[in-house]
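Since the structure comes first, as C-alpha cells, the remarks are kept for the end.
Only a single protein chain was left out; the remaining protein chains are all shown in position.
Letters A and B name the chains as they come in the text, with residue numbers starting at 1 for each one.
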Amino acid sequence: MRFKLPLLAIGLEVAMIVLFALFVHYETDHNVHQQINTTTPGAVDKFLVSYALFQDVHVMIFVGFGFLMTFLKKYGFSSVGINLFIAALGLQWGTLIRGILHHHNQEIHVEIENMINADFSTATVLISFGAVLGKISPIQMLIMTIIEITVFIGNEYLVGEIFKASDIGASMTIHAFGAYFGLAAAGILYRPGLRKEHDNEESVYHSDLFAMIGTLFLWIFWPSFNSAIADAGEKQYRAIINTYFSLAACVVTAYAFSSLVEHRGKLDMVHIQNATLAGGVAVGTCADMEIYPYISMIIGSIAAMVSVLGFKFLTPFFATKLRIHDTCGVHNLHGLPGVVGGLAGIGAVALGASNKSTPAMQAAALGSSIGTAVGGGLITGPQ
Amino acid sequence: MRFKLPLLAIGLEVAMIVLFALFVHYETDHNVHQQINTTTPGAVDKFLVSYALFQDVHVMIFVGFGFLMTFLKKYGFSSVGINLFIAALGLQWGTLIRGILHHHNQEIHVEIENMINADFSTATVLISFGAVLGKISPIQMLIMTIIEITVFIGNEYLVGEIFKASDIGASMTIHAFGAYFGLAAAGILYRPGLRKEHDNEESVYHSDLFAMIGTLFLWIFWPSFNSAIADAGEKQYRAIINTYFSLAACVVTAYAFSSLVEHRGKLDMVHIQNATLAGGVAVGTCADMEIYPYISMIIGSIAAMVSVLGFKFLTPFFATKLRIHDTCGVHNLHGLPGVVGGLAGIGAVALGASNKSTPAMQAAALGSSIGTAVGGGLITGPQ
Partner (left out) sequence: MRFKLPLLAIGLEVAMIVLFALFVHYETDHNVHQQINTTTPGAVDKFLVSYALFQDVHVMIFVGFGFLMTFLKKYGFSSVGINLFIAALGLQWGTLIRGILHHHNQEIHVEIENMINADFSTATVLISFGAVLGKISPIQMLIMTIIEITVFIGNEYLVGEIFKASDIGASMTIHAFGAYFGLAAAGILYRPGLRKEHDNEESVYHSDLFAMIGTLFLWIFWPSFNSAIADAGEKQYRAIINTYFSLAACVVTAYAFSSLVEHRGKLDMVHIQNATLAGGVAVGTCADMEIYPYISMIIGSIAAMVSVLGFKFLTPFFATKLRIHDTCGVHNLHGLPGVVGGLAGIGAVALGASNKSTPAMQAAALGSSIGTAVGGGLITGPQ
C-alpha cells in the first residue's frame, strides 16, 4: 500500500507528458505572431496584459484557496499542501480535456486564455475539497481531481456551447458545481464516527490569521476572476466594476449579519473568513452585464445574508439531519451564493441586461450545473 | 445595545445602495468606448493597464495595512478583521463623496481611477485606526470612517483644486492627514487606565512574522501607490523609479539607526516593520518630479532616521507627557515622514523640479492637511 500514492502520481504525470507530446503546441498563428509585426513604440504585447489577469487568478487558486482552509488547526499543512498537489495535477488535465473539446486540427494551441481556463477547472476541485477535507486520502483526491474536472468541462461545454447561457464569473459552472459535487461526495462518505472527530475542526488564534491570508487574496483579486475571460472592452470593464462593488457591499452586510446572529453581538471569524467572499461568487453570472453598480451591491448583500444564515443554521442541520458533513462550509460560500448568482442571471437576462441569452437557457444552465455536480459527486464518493 | 452595530451597518449599506442607484453609472463616453473601435491586434485596453496598478494598491490596503497591525498579540484578528470592514465601507463612501465633487451632469461615472481614489480614501482611516486601535469600538470606527473620509476629500479638493499643489503620492493629504487625525482622536480618548492595559500591546514571535506580511506587501507595491494616479508617461515612470530607490535607501538607513539606538546593537522588530516604509511615505509629494534618484535616496534615508528616532524617543514622550497614546506608532510611520515629504516638496518646487506649483502653495497644502486633520480628529474623538 505504501507505494500506491507515488505510483499513481508518477503514472498520471507520465500519461500527461505523453498526451502533451501528442496534442499540445504553442499558439503561433495570430495572437502572438501578429504582434511581432507591429512593434511600434506604443504597441505592447497583448498577451502580457491578459497575463496580469491570469496571475491574479493564479494567486487566488494557490494562495487564496490554499490558505482559506488553514483555519483548522490540525489540517493547516495538509490543506495548503494538498491544495498545491491537486491544483498542479488538475491544471494539466484541464488543459488537455478542455483543449480536446475546442481543438484546431487535432492540435491544442496553448495561449494565456488556456492557462486561465486550466486554473479555473482546478477551482472546482478545490471547492469540493473543502467539503471532504479530513474524510479522504490523497489518493482519493487524485482520482476525484481527474473525474471532477472531466465532468466540469463537460457541463461547461453544455452551458456555454449548447445552452449558450451567460456565466462569465462562473457562479453556476464553478461555484455551485464545485460545492454540490463535494457535498454529494461528502454525503456518500458520511460515517457516524465523523462527528466525534470534530475536535480536529477547531481553529486556534494563529490558524485563523493564516486563513485570513486566503480570504484577503481571494477578496482582492475576485474582480480579476470574474473578468479574466470576459470580452475585451466594455464587458470586461463592467465585470471588474460590478465585482468590486458587490464585494464591498457584501463585507458590510456580512459583518452586520454575523453580529446579529451571534451571542452578545460578537463577530464570528468563520463568517468573516467566508461570507465576505459570497458577493464575488453571486455577482459572477451577471458580472459583465449592464446591471449598474447598485444592483451588484444588492446581489452582494443578499449573498452575504444567505451565507451567514447558512453557516449559522443550515450547516448544523445538514450534519445532523441529512448526514452531510461539510468540513469548511463550502455550501455557504460557494453553493448558496452560486445559486443566488444563477437566479440573478435569470432575472438580469429577463430584464434585458444582456441579449446573448434567454431566461430559459439561464435556468437550464443552473439546473445542469447542479444536476451534473450531484451526479458526479455521488459516483465519485465511493471511489 | 446588542443590535446597535448590525443596525448601523445595515442602515449605512442601504443608504449607500440608494445613493449609488441615484448617482453612480458606468463610464461610457471615452475611456472605454473608444477602445472598442480600435481593437487592432497590437492595441490593448488601456483601463486594464491601470487596473494592474489598482490591484497593487488594493493589496496594500487590504493585506498591507491589515497585516501590519497584527503584531499585537491580542489584537491580531481584530486588526485584520476591522481593517476589512472599514475599508469596504470606506471605499463606497469615498466613491460617492469624491464623485459628487467631480461629477458630470449630476452623474458619477466610475472608471479604474475612481477605484484607485476610493481605495486611497480608505487609507487615511486605516492609518488613523492604528492610533486608536484598542481604544474604540467597531461602532465608533464606522462613524469615524464616514467623518474622516468626508474631511479627507474636502482637504484633498482644497490642496489639489484651490492651492493647485503637487502631492502625487499623498505624503501630506493621506499620510500626514491620517496620522494627525488619529493622534488628535487618540488624545481625546486618553484614559489613565490605558497605560495599565499595555500588556495587550506586546508582540509574540509569530505575531511579528504576521506583521512582516503587511510590511513586505506595502514595501513592494509602494511604487504603484505613488504612481497610480500620476500623469501617464514620464511622470508616472519617474514616480516608480524614485519610490523604488527611496525605499531601498530607507531600509539600509532604518536598520543602521535601529542598531544604533538599541541596547547592544540589536535590531528592533518594530523599526523593521515600520521605519523601512517611511521612505515610501516621504518621497510621495515629489515622487513624479525631476528630482533624480539620489535625491529620492536622501529623502528615504532622512525619513528612516526620523522614524526610528520617533519610535525610540517621541512615542514614549507623547504617551507620558502629552497623554496621547499612539497604539501602532503611526506618528513615526505616517506623521513625521509625511511632514518630511511635505517639506521636501516645498524644497523641490523652490528648486524648480516642477513648474506646476509654488513653494507657498505647497506650504499651504501641508498646513491645511495637518490643520484639517487635527480639527477633524478633535471633533471625531468624543463620538
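The rule is short, and it goes like this: contacts are C-beta pairs under 8 Å (C-beta built on N, C-alpha and C of every residue); 3 or more make two chains touch, one makes a residue touch a chain.
Quick caveat: nothing in here was measured; it's all calculated off a predicted structure.
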Per the touch definition above, residue among B:15, B:146, B:188 or B:209 touching the missing chain: B:209
Residue of B:83, B:155 or B:253 touching the missing chain in the full complex: B:253
Contact partner of the left-out chain, one of A:135, A:206 or A:238: A:206
Hidden partner interface residues of chain A, rising order: 1-7, 9-10, 12-13, 16-18, 20-21, 24-28, 32-33, 35-36, 39-45, 47-49, 51-52, 55, 58-59, 62-63, 66, 70, 76-77, 80-81, 84-85, 88-89, 91-92, 110-112, 115, 138, 206, 210, 213
Touch residues of chain B, complete complex, unshown partner: 30-31, 34-35, 38-40, 43-44, 46, 49, 52-53, 56, 205-206, 208-209, 212-213, 216-217, 219-221, 224, 232-234, 236-238, 240-241, 244-245, 247-253, 255-257, 259-260, 264-265, 267, 269, 272, 276, 290, 292-294, 297-298, 301
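In the analysis below, only the chains that are shown with their structure count from here on.
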Approximate Å spacing (C-alpha centroids) for the pair chain A, chain B: 33
